[in-house]
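Below: one structure in structure tokens.
Every protein chain but one is kept in place in this view of the complex.
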Amino acid sequence: MKRIYMDHSATTPTDPLVVEAMLPYFTEKFGNASSLHFFGQEAAEALEQSRKQVAYLIGARPEEIIFTSGGTESDNLAIKGIAYQNSGKGKHIITSVIEHPAVLNTCAHLEKDGFEVTYVPVDSDGILDVAELENAIRDDTILITVMHANNEIGTIQPITEISKISKEKGIYFHTDAVQSVGKIPVDVNELGVDLLSISSHKIHGPKGVGALYIKKGTLIQAIAHGGEHEARLRAGTENIPGIVGFAKATTLAKERLAVDSKHLTELRDLLIKKVLDSIGHSYLNGHPTKRLPNNANLRFSFIEGEAMLLSLDMKGIAVSTASACSSRSLEPSHVLKAIGLRPEDAHGSLRFSLGKDNTREEVDYVVESLAEVVRKLRDMSPLV
Amino acid sequence: MKRIYMDHSATTPTDPLVVEAMLPYFTEKFGNASSLHFFGQEAAEALEQSRKQVAYLIGARPEEIIFTSGGTESDNLAIKGIAYQNSGKGKHIITSVIEHPAVLNTCAHLEKDGFEVTYVPVDSDGILDVAELENAIRDDTILITVMHANNEIGTIQPITEISKISKEKGIYFHTDAVQSVGKIPVDVNELGVDLLSISSHKIHGPKGVGALYIKKGTLIQAIAHGGEHEARLRAGTENIPGIVGFAKATTLAKERLAVDSKHLTELRDLLIKKVLDSIGHSYLNGHPTKRLPNNANLRFSFIEGEAMLLSLDMKGIAVSTASACSSRSLEPSHVLKAIGLRPEDAHGSLRFSLGKDNTREEVDYVVESLAEVVRKLRDMSPLV
Amino acid sequence: MYSEKVMEHFSNPRNVGEIEDADGVGRVGSPSCGDTMDIYIKVKDGIIADVKFRTFGCAAAIASSSMMTEMAKGKTIEEVLEITRDDVADELGGLPEAKMHCSNLASDAIRAAIEDYLEKQSHKKDNSR
Partner (left out) sequence: MYSEKVMEHFSNPRNVGEIEDADGVGRVGSPSCGDTMDIYIKVKDGIIADVKFRTFGCAAAIASSSMMTEMAKGKTIEEVLEITRDDVADELGGLPEAKMHCSNLASDAIRAAIEDYLEKQSHKKDNSR
């Protein structure tokens, strides 16, 4: 069966050029970067070269990049690292209601550990309320963590506005840029953040690798203990092939950003227009323009998302309900609830996340198939 | 230059069969195992199949295996996971003085967090003193963590003796089996442990993957927070290619164990005999027989290890001083200190860790080169 | 994730629809929880002569509804009332733990339809008294 993948926010295929870049580091240049001999030094050089490439993508310096095992670990390290380092100064953290579980559950863990967390709401378009955030700041606020772009509805948050405030108040500011990197420009200096999380597998790099940008001079505590790797902030033998692949993916992402984002925006807008035009009682979730070029989160009344997803899957089309992580749970998405959807509407939403290799023909086929699926499920629905 | 790699305890080349097994999971079967569609289910199946393979290697059940980003993370998860879960019962932990930094530094971190840790000594052969360990047990002891085989001197610890004691006293027992797996039989039931750490890159699998065995019914706390992956104990999108490669490596390790360990033991004994016979003032560190088949840790009076290492490197031979992790530090190895070596003798030690592809000819060349290097450095030494 | 049987019933659900002059109707679940089932039955001589459903819900909910209607059709009311909550899941070759409530929902739905039928019957008797 021909298969169409429109779930790039969950993960992306690794680019063949990335795999090619990784290959020598499995079998030939396989050294441990801590070893002093030739094999080790070869690995250490690859590591530092990769650090430069990743730093370059986001306008950082190489020494500001810590490699991790993925976006989740980067978020954990950033938030716990700042929290434990600064708990003497204060124990209050501000975040948003629409963060990824990697941030929300880390915050929840810190709450059990004596920290207080304020969850700032978003408007019905899914954009954070900056005034509310400013109001939430207290004398003991040590960290603000707000995502750059949301993984479910793709909305882009006012990071530069927030960083102005955080700088003024002398509060550390972390952003989870896992979804935005490679789709919109991400420059740590323009954004004005102190810490920023990235994940390799969302930008056509391998799974199991990520990075945390830590602005020079920002002290954080390690959360994994062991050897003295990664400036003593992340113990464990470095995953050199993974890191080399990640670095290659960042380089490709940087080169392709302009072309890709134009292509994705066109496809996204085409998909949204066609769906809204051809399927009754369908709606777009999230802000119409302040959203990732590749995200279309659509809502269909009277029917349920998983049933749509699996029906589309039988037609070879891969999409997602809410985020991949929460798609096994029965709770409607916290993000869709946060933008004010009724539970039954949240349950009836689908996320289409496009990739650079998707085509207009695929969009046509997807919309046709979707119309059929929606019709069939509505025929079965007692709510119509 | 022909290069001879004898640093397999630091890391191993990934087996070409392992790379082959991984390849489809980068570009074709690239799904996120949490996704409900075809791509996701394909990944989820690979994940569960891999879990079975890894479990099989160590005689565990699939549901007792948690995938991590490596040995360091496994050690952190095991020790912190048990400590925080059981801190209500007690805050005392017992370990040995010769553990890997992943264990020692995790224990040190817990000490800062209000736990007490007893470090049990080893004898001059590098074997843990079980009587001392038994004496160290207190009413509030919640965890014993002792490595299966040491990474520097290769000594094999009396794990079954310890597990008898831990069971009697109802204390959780974790072992770091990162170095023993694939070299000697490792069966969780025979060893009688509750938790056991493994790392992929030490057994010809890819870097950046590991596993923690957690005996059914053993409750531990998560240390990374986020999505509901890995029985909610390890958040983060699963590194499917890495996990598939790791699983393949465990299968190969199991198949090859008998042949490999025989080959390695022969080479090791040949290397030790030739060195001790042909180089004056040379000694073996650690127990002569209770040691990994692939480890020869040798000591040369009057000269320093790094100088030997780099001289050998110039002859194309890769070995290590102490563990790769600590080889950049100036402190002599804590393991060699623990077996009673004077600092200058600890500084003069080299670790040769053999791999299945090493040959007798390589051993001959290494011993010849070593003799030359030792002679040259001794000519330069004021201590001779 | 789902058994083949579940996927088969989900993609080709049996007995979808309404029965205009149903003898009993059951509605369980609520849209805000993510699933709602309507089950319609036609009873003849104490036997479920016809049964149809409409379901808003996930694949498991739809498959459970379909399977339930198949299991009920042609059986006596007493037999149908003996179908336990797990039976539907078992017939479907199992359901993921998180989806077991769908099996429950389906058996609850047909029970509700039968209760509706029995209540209407007793009203009829009342009225005819």
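Letters A, B and C mark the chains as written, and numbering starts fresh at 1 in each.
The rule we apply is simple: a residue touches a chain if its C-beta (ideal position, glycine included) is under 8 Å from a C-beta of that chain, and two chains touch if they have at least 3 such contacts.
Just so you know, these numbers come straight off a predicted model, no measurement behind them.
Peer 1: What chains on display are touched by the one that is not shown?
Peer 2: Answer for the hidden chain's contacts among shown chains: A, B.
Peer 1: Please identify which residue in B:245, B:332 or B:355 touches the non-displayed chain.
Peer 2: Result: among the candidates, B:332 touches the missing chain.
Peer 1: For the chain left out of this view, which of A:41, A:87, A:221 or A:265 touches it?
Peer 2: A:41
Peer 1: Which candidate, B:140, B:161, B:306 or B:357, sits in contact with the chain we can't see?
Peer 2: Checking the options B:140, B:161, B:306 or B:357, the one contacting the hidden chain is B:306.
Peer 1: In the complete complex, the non-displayed chain touches which residues of chain B?
Peer 2: 302-307, 310-311, 314, 328-330, 332, 342-344, 347, 379-383
Peer 1: Of the residues in chain A, which ones touch the absent chain?
Peer 2: These residues touch the chain not displayed: 36, 41, 44.
The rule is simple: only the chains that are shown with their structure count from here on.
Peer 1: Among the chains, which is located farthest from chain C on the basis of C-alpha centroids?
Peer 2: It is B.
Peer 1: With chain centres taken as the means of their Cα atoms, state the distance from chain B to chain C in Å.
Peer 2: Here chain B and chain C have centroids separated by 57 Å.
Peer 1: What whole-number Å value describes the gap between the mean CA coordinates of chain A and chain B?
Peer 2: The separation of the two C-alpha centroids amounts to 34 Å.
Peer 1: Residues touching two or more other chains, restricted to chain A: which are they?
Peer 2: 306, 310, 328-329
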